[in-house]
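Here's the structure, in structure tokens; my notes come after.
Yeah, one chain of the complex is gone here, protein chain that is, but the others are all in their spots.
Let's look at chain A:
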Amino acid sequence: MGQCKVIDARNTFCPGPLMELITYMKQAKVGETLELLSTDQGSATDVPEWIKKVGHEMISSEKVGEVWHIKVRKAK
């Protein structure tokens, strides 16, 4: 397994955790895994919805304490 890049978007409201993820996804290479940390409830549904629509891969999503840890892989 390659290294997983962590995007720390905890406690942010602007531009928003999904926006942060999309930004870093653009820079990532195909096959790379990114982990988003978010304290925003919405991320748990927003991120999978975008990942599905755009055609990347959801790996996992879990809440540890107040923080969502969402792992995704760039597929194209």
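One rule holds in what follows: a contact is a pair of C-beta atoms (placed from the backbone, for glycine too) under 8 Å apart; a residue touches a chain by one contact, two chains touch by 3 or more; residues count from 1.
We take it that contacts and distances are computed from a predicted model.
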Would you mind picking the UniProt name of the chain not drawn here, from "Dihydroxyacetone kinase subunit DhaK", "FAD-dependent pyridine nucleotide-disulfide oxidoreductase", "Heavy metal translocating P-type ATPase" or "RNA polymerase sigma-70 factor (ECF subfamily)"? "FAD-dependent pyridine nucleotide-disulfide oxidoreductase"
Touching the missing chain, which residues of chain A? 8-9, 11-20, 22-23, 26-27, 40, 42, 46, 49-50, 53-55
